[in-house]
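Shown here is a partial selection of chains from the complex, left in place.
Chain naming follows the written order as A, B and C, and within any one chain the residues start at number 1.
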Amino acid sequence: MQLRLGLPKGSLQEATFQLFRRAGYNITVSGRSYHPAIDDPEIAVVLMRAQEIPRYVSEGVLDAGLSGYDWIQENEARVVEVAELVYAKQSQRPVRLVLAVAQDSNIQQVTDLDGKRIATEFVRLTRRYLAAHGVTAHVEFSWGATEVKVPELVDAIVDLTETGSSLKANNLRVIATILESTPRLHANPAAWEDPWKRSKIENLALLLKGALAAYAKVGLKMNVPGDRLATVLGILPAMKQPTVSPLYNNGGWVAVEVVIDEHRVRKLIPALKEAGAQDIIEYPLNKVIP
Amino acid sequence: MQLRLGLPKGSLQEATFQLFRRAGYNITVSGRSYHPAIDDPEIAVVLMRAQEIPRYVSEGVLDAGLSGYDWIQENEARVVEVAELVYAKQSQRPVRLVLAVAQDSNIQQVTDLDGKRIATEFVRLTRRYLAAHGVTAHVEFSWGATEVKVPELVDAIVDLTETGSSLKANNLRVIATILESTPRLHANPAAWEDPWKRSKIENLALLLKGALAAYAKVGLKMNVPGDRLATVLGILPAMKQPTVSPLYNNGGWVAVEVVIDEHRVRKLIPALKEAGAQDIIEYPLNKVIP
Amino acid sequence: MQLRLGLPKGSLQEATFQLFRRAGYNITVSGRSYHPAIDDPEIAVVLMRAQEIPRYVSEGVLDAGLSGYDWIQENEARVVEVAELVYAKQSQRPVRLVLAVAQDSNIQQVTDLDGKRIATEFVRLTRRYLAAHGVTAHVEFSWGATEVKVPELVDAIVDLTETGSSLKANNLRVIATILESTPRLHANPAAWEDPWKRSKIENLALLLKGALAAYAKVGLKMNVPGDRLATVLGILPAMKQPTVSPLYNNGGWVAVEVVIDEHRVRKLIPALKEAGAQDIIEYPLNKVIP
């Protein structure tokens, strides 16, 4: 028995493979193959354009897939969302699907778009959004470079943006955010009902989330005199609660160990030192499972 | 007054710029801009996906464009074809749009496709082709990697092929060629009626064809004794007729100069030498205008 | 006093240096030098073709070396094998020296090779193998690209293969495996009798093996309620036995820490969580010494 899993080809591919590697799965792709090898004989991976994964998951050609919320919505795919996995090319932030016009256009809001032309890769999402706002406009499919088409070719675009820098470089102004999107592990409803497949998908989700959590967390260890323990524990924003262990033959000192968000470390370390902690070390983590 | 010219972004871009450079136009693109600079103030270049150029030329947003015959047909674009320019990424051969199935499929011809699923980037062309053969099938838009979808996801595909190697690598069998495609300089019908624009487009075509011809031709010069001239001329497959000029103070010798296809040179040179030609030199050309 | 150590130049070099780095030795090679610097004044490193290292170790020009079992055998080198170190370019698998013929050849086994021509870089090994099977054939030295010589130039080859993909790409069929080979740290017999050199070589072997073990292992830490400890310990395939330490002021909870094979983690973590373990973290290791 095998789980058929669709993973995104292209710009997210390398980050996806790295996440799987940290989760414990080695995926190796030879040349331009679309059927990479994975070191788990119970999984068969297919590489696909992210745009198409939700369609094939919803049709049952795949049991599960990894793609953005944006493409799940665009495909109107009926799938089970198993886990949100916020990893991405540049940042750990979600991408936004926005409606944008030229900086100096007199279009101010979606309702000004009546009778206008809009280019987008998300034709269905755009049409649903316009309909919900009672707007009638011409929506045309864009093969790419959508953001350079305003104002010469169209009046507005609906496009993805991560940092906004491409919009800015093309002198565009965002007038609405249609949705925010993050990668989702999603499953075909029938596969989700199959106990073996569901357990396989759930374990995969557990390990991917554990690996993803570890990107942003580190381990911290320190020695603390017994009488300062309460103070130190008061400062620590532990995942759950710190692991405190007695030291051997060392009159009341304890070792304290926590897992914390990396971005808090630079505030914490000076505070911990002041509170009496000594021999503080920070070490990297591969996985963190609560 | 300016001619608005659409050039293809992406895999053909570098070859296109090089062709223009040899034709005498320097195009420089800074970073990821879609409005490259060209050293002719009477032309404004827009870079676009080849798929969209014929649409915008036919709508008059552009005066002229360079794109494949395939996309002109897919867009059902009403444009004037000005020149066929056979240059391409790997070879100087046309690409073919083919209908292909799995090597071991029992589909043998287009009429076996009734009720089947077909993936393609050329949805309209495929539908027209099926209709012309009286076939009813489900045609779905493919976002890419079309050739790996057979047989898992679809029964057949309609895709471009240049050398056939990708089809072969994916164990596909061609059952029909829908069309052959080469790049075409094409113009908007109204722009073609405008004398200034038409002259501009025609001169551009002349220079592009001159540069393209020079890729495959070389100049050949040699000295020939007068009494061997007829023999030598009989061997030469000149473009038009060779340029023969008398030598100075050199009893009857003449200099013969021709422009010929490079691939004939290796047959010709031994023959010319045998026929009495001496001091044969071959030199490169930038442009050849008949 | 210095230990003269031969390390392989070429395709294994980078992986070798990386292994030494993790073992605690920094080797830096400037340009194309064959005498890289190492940050241990008691060792002198010489880079050499792997083919020649066992010969020079056996002759006493080097005290110890790192090369494959294949070249130790081909050189008929009398050396002490100190440690097997399974690291390699692509995988952690051994390479095989195989006897191969054309896919469609009618040669089925070694005894069909009488009177045939065989190309190989391993002339002596091949001759010994043929002699052991009572076969008389013409064995010729191959300077490289051995696998493309069948069937035009020779009837069979003896060549190394790691994944078999090159054999497959050249339409070859393996008819026998002559030996399996892995890298070996080996010593000159006289150097091995010298106490200082032997201790130096043994410590090196200890650290290299410790570093190599760490490639495939990770550390796992978790908190467990006392009453679930037995269950958790029953699941864990620890290297030796887990390190269990009491938590401070935490009614019977203990911290459990183990070192395990990385490839088992993805099965273990779901099981551990189900067994009651919490706050599981996985962290990377540099060295593991049992």
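The criterion applied here is as follows: a residue touches a chain if its C-beta (ideal position, glycine included) is under 8 Å from a C-beta of that chain, and two chains touch if they have at least 3 such contacts.
Every value quoted in this text rests on a predicted model; they were computed, and no experiment measured them.
> How many copies of the one sequence build the whole complex, if 3 are shown?
When the whole complex is considered, it contains 6 copies.
Just so it is clear, only the chains that are shown with their structure count from here on.
> How many angstrom lie between the CA centroids of chain A and chain B, rounded to a whole number?
Whole-Å distance between the two chain centres: 43.
> Taking the mean of the CA coordinates per chain, how far is chain B from chain C in Å?
53
> Quick one: which residues in chain C touch 2 or more of the other chains?
none
> Per the contact definition, I'd like the list of chain A residues that touch chain B in the complex.
9, 34-35, 46-49, 51-52, 56, 61, 142-145, 148, 152-153
> In the complex of these two chains, what residues of chain C are touching chain A?
Those residues of chain C that touch chain A are 218, 221, 223, 245-250, 255, 262-263, 265-266, 269-270, 273, 278-284.
> Write out the stretch or stretches of chain A touching chain C in their complex.
Of all residues in chain A, those touching chain C are 23-25, 39-40, 203, 206-207, 210, 214, 219, 239-240, 243-246, 254, 257, 259, 283-290.
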